[in-house]
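Omission of a single protein chain aside, the complex is shown with its protein chains in their original locations.
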Amino acid sequence: MNVITCEGLKKNQRKVRALSDLSFTIKENTITGLIGRNGAGKTTLLKILAGFWRESSGEVKVFNQHPFNNLYVSANTIYVDDQMSFPASLTLTEILQEAEVFYENWNGKLAKRLFDYFSFHPEQQHENLSKGKKSTFNMIVGLASRCALTIYDEPTTGMDAAVRKDFYRALLRDYLEYPRTIIISSHHLDEVEDLLEDVLLLQDGSKCLHLPIDELKDYAVGLTGRTEMVRQWIANKEVFHTNNIGAGTTYAVVKKEGIPLDNARQLGMETTSVTSSDICVYLTDQTKGGIDDVFK
Amino acid sequence: MSLNNVRLQKVVKKQSVYKVKANLSMYSSLIVIQLLALLFSLGGTGTMGTSSVGYNGITIRLFSADIVIVFTMIWGFITAIMLTTKAYKEDEFIFVTNRLTSNLSNIIFLFVASIFSGITAVLSGYLLKVIMFSFFNYEFLHAGTSSEFGIFISGLLTTILYVFMFSSFGYLIGTVVQLSKMFIIIVPVVIIGGVYLLSRINQDVILDIGSFYFLESNFFIALTKIILTAGICFLAAIFISNRLEVRK
Partner (left out) sequence: MTSISVLPIILLLVFIGVLFLFSKFIERINNRGKNVKRMLLSYVMILVLATAVYFLLPLDKSIVSDESIDPDTAPSLFHHLNLETLDEVDSSLIRKSWEFDINSDKLQVHFTENDWGSNVPIYLDQVEDLDEKVEAIFYQSPTFVEGVNVADFTALPDIDFSSNTLRIREPAYEDLEFITFKTEFPVRQFTGEKLIEEGFFHGDELIYIRVPEGIDLDIDEEINFVD
């Protein structure tokens, strides 16, 4: 069953096109990573899915319903980001109690344990928390609500490395115990890679890739060799990235599918695997070349 | 994965309870505003005087909680506007909601706030009178017409509904402003311009509008006028806000 279906989704924000012609589906009980650079449209997409924003055109369905202004979708969805604001008159404990009232599947025990584990003070106010602590608290709300569709938009903003690790671990364990559809947006894929089943890569508001993570890991291959040879060899192949790495030596990343790797090796080129995170970076490079070109 | 079906009524109920707790800080401004109004009332709500009765001049100060009630109505107006602002909308769109439930629970919240603030406004009249009687050494004329309980209740209900009606004005204006920030300028201009134009046709237009509500001496007609006005404003607000995006 598909939890999310998008067909030709478009969203204009004050004349700027935030999403253009986006089509994809997300299956039930999967963890999908929404990857893209800043401004790729990740947040816009997620807010449309959560029913906060209205699409400009195209079709979007969550649980087979149009999400905007939809109570059913809202009841089964939680959207967690670092902008979450809670009423100042409620203490952290009271916020968790209120959340329990609203979310039918709320796991109070888990919330309490995480709350204690991350040593929150029950009487504290949300707005007085540090950035990382806020994100951690929001993450607890997201986990404990056990919504059929749980959306994390840059959930680890401000968290230190240890807390991040804890968070991903907690997310995975709770997911195994209570499967649901989770979308995590992030710009560092390497951090969430182990968690994900699928990756949806956005570039400039449109879909760049939507693949299972295993296929992504095997999607491209890196070739290093003498510049002329590499240039010639990749001439009619799908090239994601080339870079001069030294005198007369070039590194190129090409789509792995249909590449005769043995052939390449025989020609004296070195083949290396490319991490999925790097693939995403190369795929969404705005310009050919990189930051170095700016200084040329 | 199990999906939860929710009923509108249930969500509205949950949200209303949530808002009463979450917007508790709004009552701190109510208390301060009512105390401020009480302070203004210590000089008397009205005075009348004459310079010569025998060898004396006579000044009579009239005390009532009128100013407190007027300030409370303004508080209702302000509170309703605040509810429509981004900060408060974000607080509520954290949890299960859509615009309809959000509007309905806001209206319920405003009604609860009107009941509370209306009662405290009327009771503050007694506080004022006790203060005047106990701490000031004026000659005491009399306690006004001691109205019967039925009249007291009608007055209390009317006070509550006045606050509610003014909160409906605020809610409508606040909602319109959410459409576009331009309305922060447009709304006062329209109000002032409207009054200006209307008063060219009929000088007493403000007085006429005021007496339509405040001089209606039939309790049930007054009730109908107030509730209808509030109802129209709230309905318009619901209609407008149904297309608003949140958590920008």
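Letters A and B mark the chains as written, and numbering starts fresh at 1 in each.
Everything that follows uses one rule, which is that contacts are C-beta pairs under 8 Å (C-beta built on N, C-alpha and C of every residue); 3 or more make two chains touch, one makes a residue touch a chain.
Worth saying up front: this structure is predicted, and the values here are computed from it rather than measured.
Visitor: Which residue, B:A65, B:V177 or B:A230, contacts the hidden chain when the whole complex is considered?
Guide: Per the contact definition at the top, the residue touching the missing chain is B:A65.
Visitor: Given the contact definition stated above, which residue among B:I94, B:I107 or B:A222 touches the chain not shown here?
Guide: B:A222
Visitor: Extract the touching residues of chain B with respect to the undisplayed chain.
Guide: Within chain B, the residues that touch the unshown chain are 21, 24-29, 31-33, 44-46, 48-50, 52-66, 69, 71, 74-75, 77-79, 81-82, 120-127, 129-133, 136, 138-145, 147, 151-152, 154-156, 158-159, 162, 188, 191-192, 195-196, 199-200, 203, 205-206, 214-217, 219, 222.
Visitor: Tell me, which residues in chain A touch the chain that this view leaves out?
Guide: 88-91, 94, 125
Rule of thumb we're sticking to: only the chains that are shown with their structure count from here on.
Visitor: Using CA atom averages as chain centres, what separation in Å is found between chain A and chain B?
Guide: One centre to the other, that is 47 Å.
Visitor: Where on chain B is chain A touching in the complex?
Guide: Against chain A, the touching part of chain B is residues 1-6, 8, 11, 14, 17-18, 21-25, 87, 90-91, 93-101, 242-243, 245-247.
Visitor: Please name which positions on chain A make contact with chain B in the complex.
Guide: Per the touch definition, chain A meets chain B at residues 3, 28-29, 47, 51-54, 63, 69-72, 74-76, 79, 83-90, 94, 98-99, 101-105, 148, 179-181.
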